[in-house]
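Removed: one protein chain of the complex. Kept in place: all other protein chains.
On to chain A.
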Amino acid sequence: MPNFYGTEIASRLMLGTAQYPSPAILAEAFRRSGAGIATVSVRREAGGERAGEAFWALVQELGVALLPNTAGCHSVREAVTTAQMARELFDTRWIKLEVIGHADTLQPDPFGLVEAARILVGEGFEVFPYCTEDLVLCERLVEAGCRVLMPWGAPIGTGLGLNNIYGLRSLRAHFPELPLVIDAGLGLPSQAAQAIEMGYDAVLLNTAVARAGDPAMMAEGFARAVEAGALAHAADPMEPRDMAAPSTPVLGKAFL
């Protein structure tokens, strides 16, 4: 099971808390999936005077670890300020760091991300950076003090799955010990299973569940897929091969 900054989490599934039809359905999605971490956004909800408290209280009642995020932040300064606010609101050093570099694709700003990560690590935060699968960027983030990486599968909310399998495999190979989480872009449980089969520690999703016709059912679907992926990874899967290999010996034929 994944271990983030010394905290072991009992599930490989992490869920966002936005866009659900209601908080009750959000809670049902967590209950049916057993997701271990809830991300929560503070930028827009905070308002002048902790006006989002009623909703945050509902999220806290889920009884899972909370990972506040800096969703919607487009600059280093904004992200750092939001992280500081989140630490105060939720009494946690964890922060999922998002620095958005492109308004249309919501692609992370790699330069701003490294800078913000440095600042936040210096202030004692435990940073979960939302990044691309770029190996050099990921190395810089680790140098900055990140001990978890959260590369995207595809742009946020697209449901396109794992767009760059090669890049994600190579990232896993380069950081064999570091917890890696696929964040963003997943639309179907099969894509989540694929990520875990590849050795990723966890997946984080929001839109795929929240915008499904039945969010709680979809959350359970993801939970089972993640479990299947973990079993497959642990079971040491066979290598693909070009030639057919009959699983039953064919008796009475010449051995070619």
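Criterion: contacts are C-beta pairs under 8 Å (C-beta built on N, C-alpha and C of every residue); 3 or more make two chains touch, one makes a residue touch a chain; residues count from 1.
Convention: contacts and distances are computed from a predicted model.
Visitor: What is the protein name, per UniProt, of the chain that does not appear here: "3-isopropylmalate dehydratase large subunit", "Glycine oxidase ThiO", "ABC transporter permease" or "Helicase"?
Guide: Answer from the UniProt record of the missing subunit chain: "Glycine oxidase ThiO".
Visitor: Which one touches the absent chain: A:Leu58, A:Val142 or A:Ala232?
Guide: Residue touching the absent chain, from the options given: A:Leu58.
Visitor: Name every residue on chain A in touch with the hidden partner chain.
Guide: Given the touch definition above, chain A has residues 21-25, 27, 44-49, 51-55, 58, 157, 207, 213 touching the missing chain.
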